[in-house]
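Missing here: one protein chain of the complex. Every other protein chain is in place.
Let's turn to subunit A:
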Amino acid sequence: MAAATDDAGDSNEMIRVVSSDGEHFEMPEAAANLSLVLRHMIEDDCADAAGIPLAVVAAKPLAKIVDYCTKHAAKSSGLTIEEAEELKRFDAEFIEVDTDMLYDLLVAADFMGVEGLSKLAVQRTADLIKGKTPEQNRETFGIVNDFTPEEEEEICKENEWAFQITKPPSRLC
């Protein structure tokens, strides 16, 4: 709702943010408002020409987040079915990233309080985990296996119900 009025009124109001590695970015106020942290800063009049410093967000993910917020702010209220579909497609393409970027987005969205993006990144991570063996998942995400072989076997044995697959019968861990 706030986004709609901003769009109609002073849509030129741009908010500056600075990444942890010193790069400057600009986005409309409506876009910045999608971040809980930025919204509070704006409300507290902390948004000035120097830009809001974001200590834990590097330039690469920040560029993506600015992109995400700008797109979503422009289409925040009164979506038609087509627009909602388009936004869905945008999200789908947006989150097609490698695991490093996915990790950066998870951290940054969590830190900046961008709820929609957090959900998107969490769902993407879950989708990547789905349908894989633990070994495959370790490989995908670079997870270090710190179990002893005995411990690992014990977990699989204790939770046999979760590790059983009937077609075809195969060893999973």
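In this section, a residue touches a chain if its C-beta (ideal position, glycine included) is under 8 Å from a C-beta of that chain, and two chains touch if they have at least 3 such contacts; residues count from 1.
Everything that follows uses one rule, which is that contacts and distances are computed from a predicted model.
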> What name does the UniProt record list for the absent chain among "F-box domain-containing protein", "Large ribosomal subunit protein mL43", "S-phase kinase-associated protein 1" or "S1 motif domain-containing protein"?
Replying inline: "F-box domain-containing protein"
> Residues of subunit A in contact with the chain that isn't shown?
Replying inline: 88, 91-92, 95-100, 103, 106-107, 110, 118, 120, 122-147, 152, 155-156, 158-163, 165-168, 170, 172-173
